[in-house]
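One protein chain omitted, others in place.
Here is subunit A:
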Amino acid sequence: MNLRHLLIILLAATFFSHSFAQEPTQSKTREEVLNMTMEEMSSLPLEELMELMDIVGVSSIEELYDLLLNKNVVSASKKEESVFDSPLSTTVLSHDQIIASGATCIEEALRLVPGVIVREKTNGNYDVHIRGNDNLPSKNLLLYSENMNTLVMINGRPVFNYSHGGILWETLPVSFEDIDRIEVVRGPSSALYGPNAVSGAINIITQTIDYNTPLLSGNFNGGSQNTYIGDLALRKQVSDKISLGVTGNFETRDRKTDEIFIYSRDGAQLSVDGENVDDGYFTLDEINRMRSGEQEIWPPYMVGDEVYDIYKSFPNPERSKYRYGVNGYLNIDPTSQTSINLMGGYQNSEVMTSTMGDVPTPYSTKIASTGYLDLRAKIHDFSLQANYNGGTIDYMSGNEGFELDNEQYSFLAEYNKTFSNLSVRPGVSYQSISYDDSKHISEIGKGYLNQKQTINIFAGSLRLDYMPTERLRLVAALRAEKYNNMDDVYASWQFVSSYKLNDKNLIRAVYSRANQSAFLVNTYSNYTWNIVNMEFPRIMQFDGHTDNKLKTMDMVELGFRSRPDKSILIDVEAFYNRSKDFVALAPDMTSLAVFNPLEVIAETQAPDINAIVNLSFQNMDLISNQLGASVSVDWVLSEKLMATGHFTYQKTTVDNYVPYSRNEILGYQATIAQSDPDLMAKIGQALVDYGTGVATGEIDPTQQTYAVINSVSETPEGEEDDFEHKATPSYWGSLSFSYRPWKKFEFFPQAYFYGDQSFTNQYGIIDIEKSININAKASYKATDNLTFFVNCRNLLNTEKTQFAYMDKIGGLYLAGLSFKW
């Protein structure tokens, strides 16, 4: 779409907007109403009084109080309450706030939330972490930079990647027109929402369709880097008992380059057409001709009839994000005490972002096609939720074994009974999560599951909310989970007390524990990688363990919330958390083997000795300790000016830190194996054993093509305690203003900033400089139904890397409109 088309759309929208806009027809002016006496107005019937109130209007400042300072939240207690009274660290982003901010996607909007660090990887693809604790363990795969600690939900329905752990933001089917608000709860919340709400939970709440809902609404952004983002909603309350709607959204964005980064793994010399090159950015054609030492860096191979090569891995290297989603809503209220909400949808996405595997580049293309159905019902004090998520996700296009079909079923039943000052909420839930790669691999053994594998979670929960006095509130939430593959029952909890010093000041304390769920790769991996693009080792075997302990976090938090004046809300939270039982891929053993045993026995070749490495997804001794604090201030300075800001400071140290990468440990083991004083004798014995096995039929030489010489499982010593973890910046925050000099104009500048970071993975250390990202959106409300805007993200075009190895993020300049009829 070019600029001319954009202008035509804008002009047409203006015309239609003015054509359909309705002007108020009331006879009295605002001044006349304001001059009426109390006695005059009190004599009017209610409907006329309401008309007069509409003429006066709720003042802008009252609206701002409601919008910014008097929000309600549901996610902190599973019941509607004022954010001020929330017993947990809680933030609510309203629809209007998100739209005003100019955020171009849900992840970017989260920059407005205290304690949430948001870094852009490629245009439109973000890393989002609540309070950090990211990239643990370090010196490992980029996979461990994914946020496996935060549970994202849509109306309480988990949208989480149980395959590897993490959040696939681009696969969320909803967009801003769907969203009423985003509620963020910081701190361990598994007791409320189940596993993976370790550092917190993000609950995206969709809009209620009622008689005030516009029939048609939408917005459209378009601008630089071929970025086009749009939303459309058609919704109607058709009777007092039934409402329905359908929404659609799309997003497409380009990168500023079509090159991808190639690292020199373990110092191997890279070359293109025989000329040595350093690691850096290359075109796909160059990578197709590139070598790492003697090996082709990206050799093509066949999967069935299809060639898997660099071009299949990166079908659109110039594009960072493409997605669309559709959603349908049906709400029925059969009686005054019963409501049924049915929501279903589909999404398709392709993004270029950080890899979850181990390839010569930190980039991968993720392709997903998924659907869902979610049923929520409330019958008197019972609430039920049942949903299905399913589809196909290719986590690393062009890499056999990473494309999986998934099916997730969740069921939750809760009963809420309130007795004056005590609320009791027992519940049961069941989740069944299956992933299956067998339809997408050329033969069994080429995937890491090689079949359908399932994780089942059965849980019971109880939440007690007690107010012994008007000021004191005590909350206890408990949950116990049973998995199909572990004997242990996992318990999570929240114990909270809050005390209202008066109506304007509240103090609170929280002690909570939460756990991750089991993930499919951690539990069931059984994958043999015959390596063709590295000289060492020759084979890597990846295994999972069904008895891994689940990662848990314990947290103590103290909070203070103050409303010194009706125009200002201050929220302070200080937290200490301790995480243990991390699960990560780590070496078990390195074995030396002869890879041409028959030829050596036949004396036609010299021994080809290389290594077989066994790795598994195993518990680490690593313990993370984090101490920090966040402060947020929402301040309505006047009818024209509103300011919001938040600042977080934290320090993370780790105990039992292993200062070695996977390959350094493997090198250590290989050195010991090669230094074996009996090596020659063991080679001879291995060949004898292999030959005997083949002769007796115990070994099939077509299946086992090597003879194992020796094995070493020792790891280097040197674990460190109190090691400062620098992947999370020591500080970050945001400062934004909403300025409305005139009723129809709004200007929303925002500065999002963070401190220096040092990111470590198995191939290097990347320092990320401190940075300030300036964003600004200017909106002009042409009519009640139509708003035009210009929107600049990274206004200063800083061209800095925000996330290790990923793109330099430049300015994004957009224009667009939003409408409702």
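Just so we're on the same page, a contact is a pair of C-beta atoms (placed from the backbone, for glycine too) under 8 Å apart; a residue touches a chain by one contact, two chains touch by 3 or more; residues count from 1.
Here is the rule we go by: contacts and distances are computed from a predicted model.
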{"item": "Per UniProt, the name of the complex member that is left out, chosen from \"Ferredoxin\", \"Na+/H+ antiporter subunit C\", \"Hydrogenase maturation protease\" or \"YfiR family protein\"", "value": "\"YfiR family protein\""}
{"item": "Interface with the unshown chain - residue positions in subunit A", "value": "34, 38-39, 41-42, 44-47, 49-50, 53-54, 56-63, 66, 70, 72, 79-82, 84-85, 210, 212, 240, 333, 335-339, 418-421, 423, 467, 470, 473, 500, 503-504, 563, 566-567, 637-641, 739"}
